[in-house]
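One structure follows; several queries about it will come next.
Missing here: one protein chain of the complex. Every other protein chain is in place.
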Amino acid sequence: MPGETSPAPVEIRALGKWYGAFKALDGVNLVLSRGERLVICGPSGSGKSTLIRTVNALESFQEGEIFVEGVRLTRAPETVKAIRLSVGMVFQQFNLFPHLTVLENCALPLRLVRRLPGAAAAERAMAYLEKVRIPEQAAKHPAQLSGGQQQRVAIARALAMEPKLMLFDEPTSALDPEMVKEVLDTLLALAGEGMTMAVVTHEMGFAREFADRVLFMDGGRIIEAAAPTQFFSDPQQARTRAFLRQVLRRD
Amino acid sequence: MPGETSPAPVEIRALGKWYGAFKALDGVNLVLSRGERLVICGPSGSGKSTLIRTVNALESFQEGEIFVEGVRLTRAPETVKAIRLSVGMVFQQFNLFPHLTVLENCALPLRLVRRLPGAAAAERAMAYLEKVRIPEQAAKHPAQLSGGQQQRVAIARALAMEPKLMLFDEPTSALDPEMVKEVLDTLLALAGEGMTMAVVTHEMGFAREFADRVLFMDGGRIIEAAAPTQFFSDPQQARTRAFLRQVLRRD
Amino acid sequence: MIFADNVDQPPLLRRPIVFIPALALLFLALLRADPANWPLLRGVLAAAGLGGVLGNGLAAAAVCVLVGANAYVLLRLPVRWQVAMVWVELTLALAALFVSFDLSYAFIRRKLWILVSIGLVNTLLISAVSIVLAFILAMAGAVAKLSQNGVALGVANFYTSLFRGVPLLMQIYIIYLGLPQIGVVVDAIPAGVAALSLCYGAYMTEIFRGGIESIPRGQWEAARALGLSPGQTLRQVILPQAMGVIIPPTGNQFIAMLKDSSLVSVVGVWELMYLARTQGQSEFRHIEMMLTASMIYWIFSILLELGQARIERFFGRAHAR
Amino acid sequence: MIFADNVDQPPLLRRPIVFIPALALLFLALLRADPANWPLLRGVLAAAGLGGVLGNGLAAAAVCVLVGANAYVLLRLPVRWQVAMVWVELTLALAALFVSFDLSYAFIRRKLWILVSIGLVNTLLISAVSIVLAFILAMAGAVAKLSQNGVALGVANFYTSLFRGVPLLMQIYIIYLGLPQIGVVVDAIPAGVAALSLCYGAYMTEIFRGGIESIPRGQWEAARALGLSPGQTLRQVILPQAMGVIIPPTGNQFIAMLKDSSLVSVVGVWELMYLARTQGQSEFRHIEMMLTASMIYWIFSILLELGQARIERFFGRAHAR
Partner (left out) sequence: SPASRMRPADTFARVRARGVLTVATNAGWQPQGFIDDSGQLAGFDIDVAREIARRLGVKARFQTPDWSVMTGGHWRGRWDLMVGSATPTRARAHVVDFAGVYYYSPYVFVVNRMSTARRRADLDGRRIGVETGTTSEDYIRRHLEIDDPSAPAVVYSVTPGQVRTYANSMMPFDDLRLPAGARLDAVLAPEQTALQAIRSGYPIRVLPGGYAFREPLTVVTDKDDPAWTARIRRVIAAMKADGALRVITLKWYGRDYSS
């Protein structure tokens, strides 16, 4: 476990972002502590994807500052490279490489970025495919998989890089409840090993089980942030209460 | 309401489908009655998408027969055309037309297939965009929308065709709980107007609220079919019970 | 249908309602046609003592029966056989057209060896070297055109504009006659290869640029987020996918290059077309030589096409669902 | 970078460590160069009474200062200005090369009107008609190549193979000299247009096929599931998206057609290149004529390029995130 003096994995100060004239993020402040499991929820179009994509330098921003592992995010190539090496990302649309098999999807970055030899890369890739329970699909191409299978490949590909911080954009949207449970267990195990995680999800059950802290966004702002027990049982804001009222009973 | 003598919207007999050597559907029998709200659930890769895609002639099959509105599904162009006119479909990957605006996405098939004049098509398209609560995004292109917004466009596009039977492949996977509730209400209203619907979903809360009947699939077979109350409180099969045990509590 | 949809289109031409009127029209057209133009059949009929309108009618009927029977058989074959049959028939028709020129095959036989041993060898040599160089230029050009560096962008823009816009012949002149003006005397073949490479490089730059741009942004984002460098992303993620889009027009360029290489003959290179032209010129046997050269070009184009089909299959293997 | 990633690449050339050695190398190269090849500067120096090694050194230093200053300014401009500056400089360099040929501008002025009023008009006419016909042929060819009908497939295959594989010149011969053998005497311009359309139609068939195949299957499925007919799907959904992929290589074909149309001069059409060639060779001013024709071609290519850029922007407007 890192000492007290190590910098926060992510620190965001007064972040603002526009798409043209539309303000997608507005004065966002956020500090993630090491090993923290953050869940971001909120209505569709509230800026959740934009927020985590900005941390990874996939979106530019016009106001504020972002620090990742103490490094200030600028447009310098070395900085961006360093930040991306310590941050992993699972995309809402998966973005698998369609020309590679499932195994190659996971092994390619290990070879090119982590500089593992081919056999070691394949071995580690296979280990993570086993973690998400699709080792038998390793030789298929993404187009031959069901939606849930594709999503698990995307998760395995990001995890195999063993980053310090993981960003997940709706990692369970295409998964069935069984699979959600398994991905939850996988992520909890990784958190136990000290990985910091931020997860965008609409799955309130997942949020409750997984989160150290739940963030609620609307209109590009953080409306409420609280521990899950408090968030679900006693939300402070009217907007949050309205949102949670709509959650469907399930069992 | 149609009389007793009208044929079932869908009747499937002993359906079997292979992908190469892999059997994706195995002896599926299913009859949908008019106005029925069917939910199909089951683990990832169990053949749910394949099943509903087959009903729409998007996948070929090797065994058994399918009747849609009494018409036997063959490879004749007229038959396929007639069936597709009475069946609407929302895809797991949305498959929006990226070169058209949101409004045009919905209006194009109305103009080309339903032969509505331009203004009437745009008006009806707008009405359905309002139903899924994104009228303000009508002028954007799909690439400028958040995941949930895209999914709602896909739903509006299919509904605007006003088919007799709708097939949904995970229509709420990218939606937040509020939106899920709204889509649920929309679909329930349509069901009230006599539309028959089959929905593939992992969202057990949605299944419980929406379904007349819940189907559970695994390994290409239908394992269990029951009314939701019975399905969730007293499943008959061990496999189903194992699946439902994993559903996360949410509130 | 473009993507195999689970629909069988009705076999239009097999229906009598299409079939019979088509044949009737053919019959009438042939009846009114000038019999001078189908001498073979007419010759047979004349030998049998049939002439005039009756002979014409009989000949027309015979042709219609042949065409009809052919169509009947053709439409009932499996797809592979249909393709093969169509090729055989069209090739025969083409051959018949050329036979009607009464060509001197002795002349062709006499000149064939020179065409192949000198002309073809030079053509293949020049094309092969030029294609490789053009490929490299095109890669660099495409990356420059997509970069945000104004100087690279400007140079690449100017390059593609000039070398696509100016006739290849002029480019050969500039290199062959212009470079000596600044003190560099280049030989014929290097000058030709340089001009061809630059010209085709410019065309292929545009093809590569289009191919790279056609890959969805998400692919680039995923690769960069995983830590791949821009170069790695391009080589390992973007280009392999862009290949599907790049290959068909690049195949065009390869095939076109084979024939455009003939322009280097202006500076005195004895490539295939030059030899065909000059060999024909001295005895006014252009058609013979042109035909021979064309057949040689065609054979090599077909080889290139087969190669292209293989490469497309290789890069298209992931396109299942 | 290909896709604007939120990274600024370091301005490599702006760093002194790159800048200074580059200039030093240039200086040394110029010192050893033959002064005969940069007469202007040497002339000025000679007039000032400086010659020999000293003059050479001074001249080299002057050039290096000019180049250095130019690079310094260039690298600090905004992107648009960089592009413009590079164009201006390269155009000037090209012009300087031609001035060194000491051309007869009087001759160019005397002949320009003929080139434009007869040659250019014919060239544009033939190219425009041929491009339109080629477009139609290519559409039909691409659909046939992607169909599951063996006869259509066979005909389309044969067509693209033959008309890409055989030199355009031969195709003109076949149409102009071969068709009369079966009773159809065609005039020069129609024969040329037919050959050009068929040839370019074959190339563009491959481009269209590749473009259509590049659209993900899901688009086809969605349109068909909504009830669109195959034709509607192709026209309204597939082709508009395929345009992004089709346009760059099609632009190539348009530009190439402009120049390849010169081949129809073999059947006696007075198009631009033919006039340039004959006017030039009858007074041994072919460099002048070639240059003039090239500039005219280039101007029209640039117009086509600008048109292409517009069309690309139009079809690319949905490519935001």
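Note that the chains are named A, B, C and D in the order they appear, and that numbering of residues resets to 1 at the start of each chain.
As a working rule, a residue touches a chain if its C-beta (ideal position, glycine included) is under 8 Å from a C-beta of that chain, and two chains touch if they have at least 3 such contacts.
What you see is a predicted model, and the numbers here were worked out from it, not measured in a lab.
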item: Interface partners of the hidden chain - shown chains only, full complex considered; value: C, D
item: Given D:K145, D:R224, D:K259 or D:R285, the one touching the chain that is not displayed; value: D:R285
item: In subunit C, positions touching the absent partner; value: 36-37, 39, 100-102, 104, 177, 180, 185, 265-268, 274, 277-287, 290
item: Absent chain, residues of subunit D that touch it; value: 104, 110-111, 114, 117-118, 173, 176-177, 180-181, 185, 188, 265-268, 270, 275, 277-286
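By our rule, only the chains that are shown with their structure count from here on.
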item: Neighbouring chains common to subunit B and subunit C, by label; value: A, D
item: Taking each chain's C-alpha mean as its centre, the one farthest from subunit C; value: A
item: Euclidean distance of C-alpha centroids - subunit C vs subunit D, Å; value: 19
item: Sites on subunit B at which at least two other chains make contact; value: 58, 93, 144
item: Where subunit C touches two or more other chains at once, by residue number; value: 5, 9, 221, 224, 319, 321
item: Arrangement of touching chains [line / ring / star / complete / other]; value: complete
item: Interface residues, subunit D side, partner subunit B - complex; value: 218-219, 221-229, 232, 236-237, 240-241, 315, 317-321
item: Complex contact set, residues of subunit B against subunit D; value: 56, 58, 81, 84-85, 87-89, 91, 93, 95-100, 108-109, 112-113, 141-144, 157-158, 161
item: Residue numbers on subunit A that touch subunit B, as the complex places them; value: 19, 41-45, 49, 92-93, 144-149, 152, 170, 173-181, 184, 202-206, 208-209, 232, 242-244, 246-251
